[in-house]
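Following this message is one structure expressed as structure tokens.
Every protein chain but one is kept in place in this view of the complex.
Each chain gets a letter, A and B, in the order it is written, and its residues are counted from 1.
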Amino acid sequence: MSEAEILPGQTEDGSLPSVFTEEFSLNLGPQHPSTHGVLRLLVRLSGEIVVDCKPYLGYLHRGVEKILENRTYMQGIRYVDQFDYVSGMLNEHSYVGAVERLMQLEVPRRAEYLRVVVDELSRICSHLVAIGTALLDLGAWTPITYCFRDREEILDLFEELCGSRLNFNYHRVGGVLFDLPEGWVAKCLSFLARFERSLDELEEFVNGNELFIARLVGVGVITPEMGIAYGISGPSIRGSGVNFDIRTYRPYSVYTELGFEPQLATAGDCFARYLVRMAEMRESVRMVRRALEGLPEGPVRARMPHYLLPPKGETYFSIESSKGELGVYLISDGTANPYRVKVRPPSFVNLQILPELVKGQKVADIVAILGSIDVVMGEVDR
Amino acid sequence: MRPLISVARRPTPDSRLVAAAEIVRGHLGPRLLSISYQAGDILCLEVDRSDLLATATFLRDAPELRFDFLSCVSGVDMVSHMLVVYHLHSLSNRLTAQLKVKADAREPVVDSVSAIWPTANWHEREAFDMLGIQFNGHPNLERLLLVEGFVGYPLRRNYQLPRRRWPHGRMVEEGGPVDERS
Partner (left out) sequence: MTEFVQQVLSDPTVQRVLWLIVTLLWSLLFLLTSVLILIWGERKVLGFVQDRYGPHHTGKWGLLQSPVDALKMMTKEDVVPLLADRVVFWLAPIAFFAPVLAAFVVLPFSDVLVGADLNIGLIYPLALGSIGVVAIIAAGWCSNSKYSLLGAFRSAAQMISYEIPMVLSLVPVLLLSNSLSLQSIIRQQEGIWFILVLPFAFLTFFICGLAETNRAPFDFPETESELVAGFMTEYSGMRWAMFYLGEYGNMIVVSALAATLFLGGWQGPLLPGIVWFIGKVYVFLFIFLWVRATLPRVRVDQLMDFAWKWLIPATLLNIAVVATLALVFPSGYLIPIGIANWLLSGGFVWSLTRYMQGRVEKSKRLAAAWAPMGTAEVPGKIVVAAGEGVLARRS
């Protein structure tokens, strides 16, 4: 063997084949139109086929868990908003729910109903963003504007309710902050009627379109065993037929009273996850309607001391966020600040399956799969 | 005026959870350091570090338990020792369990469960990143959220955030540990 450099594809006797190929690395992100935030993917490609994909996280890491240890419980609520910033209400619910579980506190029934209303509206917001951006990544310029148009109406409702469009700071330990303003219920119900027609329009646009089917069906299939082994939750695993929804698995708030039903699909591919999100939006509309129609009278917040001092102890509380199981593991040492807040973000756990799913697929499928797993980097990095 | 807080009594654990507790107690025997029910619906176990892998495999594979869904792996710095807490779901039996393992405060080393539940991979990387807990047998234990080359473990209780005027007028320029427990 000569000491000359061996070129790729060179055989032992030194001759080169007429055509040889080389793998190369491509960097997707962190600044990239379709990585849903600041995510860096180092992709090794052999032509168009992905050989390996390595995600690099942490570009949006703000150290929120450490911050929360240095704030009181009420001060901490506004930080929790910023995890999954497209659906703020759900994050808040998980945090205050954990504190209430630790204190074994009973929340007034009106507050529980209001929580369901805002949580489900937030879930609709989040799914609209997920679907809109996923379709934008596939090259459809129009559905995202329709989705955001509907989201604007929900954000207007929220602005009327709590004064803010993105960081709501609405949930409190023991209830919610404000009661509904005059005429809010009527506005919300009329929005829901319009929204159902918008959903029909979106379905008609996407479901029958052969191009979407060609891009999404059979792509990024998550089998139930793989999903459970990787801890996938939310629409990503319900799209594979696994009936795992925290609202029925470990019911919290008043979902059982309102007759909630999880939505499932069985194909496990990107299209199935899209269908699950559409169905979940319809179910959320139903939940909001039922909650508003059956809204009980009463206070919206349990009266409690200004400085909240939960007893010493620990608790784990999880809710069904729009992306999956959002869990909070809370340890309190009896002081006004929590001792440790560990957040289990669904996007963080769901993102872990991405390298497995894209191996052997084409480059174009990376964005399709990432869009269907629905990742928000605020939650992944905290 | 009487406050409106109504504090419910600690609810009693339901029968399936009690049955599961019996199975665990029967299998582990003296290796089970403590067992309790958190708010009546989570089965809390504590074992020693050396029994972690065996317990985890048993919890995943025992047919009456089948805790196949690892939800969360948390690291906690309890100054005198480190804690690693695992939260598990059993989807087919509708049970939730919490498994605690104690580790050394200065150089915490725990076995990695990523061979048992693949999802533990990134959870353990994050625990290493934030608290410096070493996981034996982890495929690639590198920093996940913080930048490569970051020195220190921020979520430890002795880690000071940089450039703050801390009590007693001490101005800290760089973040870092304030005692020898690095």
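Please note the rule applied: a contact is a pair of C-beta atoms (placed from the backbone, for glycine too) under 8 Å apart; a residue touches a chain by one contact, two chains touch by 3 or more.
Since the structure is predicted, the reported quantities are computational estimates derived from the model, not experimental observations.
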Which listed residue, A:46, A:190 or A:243, touches the chain dropped from view? A:243
Which residue from A:85, A:191 or A:212 sits in contact with the chain not drawn here? A:212
From the list A:30, A:63, A:224 or A:299, pick the residue that touches the absent chain. A:224
For the chain that's not shown, point to the residue among A:98, A:176, A:192 or A:265 touching it. A:265
Chain A residues that touch the omitted chain in the full complex: 24, 26, 28, 32-34, 48, 135-142, 145-146, 149, 200, 203-204, 207-215, 217-218, 221, 223-224, 228, 238, 240-245, 248-249, 261-269, 271-272, 275-276, 279, 362-367
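Everything that follows uses one rule, which is that only the chains that are shown with their structure count from here on.
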In angstrom, rounded to a whole number, how far apart do the mean CA points of chain A and chain B lie? 24
So in the complex, which bits of chain A are touching chain B? 57-58, 61, 63, 65-66, 101, 103-106, 108, 174, 228-231, 242, 244, 249-250, 299, 302-305, 314-316, 318, 325, 327, 329, 331, 339-340, 342, 344, 348-349, 352, 381-382
Over in the complex, which chain B residues touch chain A? Could you list them? 3-10, 38-39, 41-42, 68-72, 74-77, 85, 87, 89, 91, 94, 96, 98, 117-119, 121-123, 130, 143-147, 154-155, 161
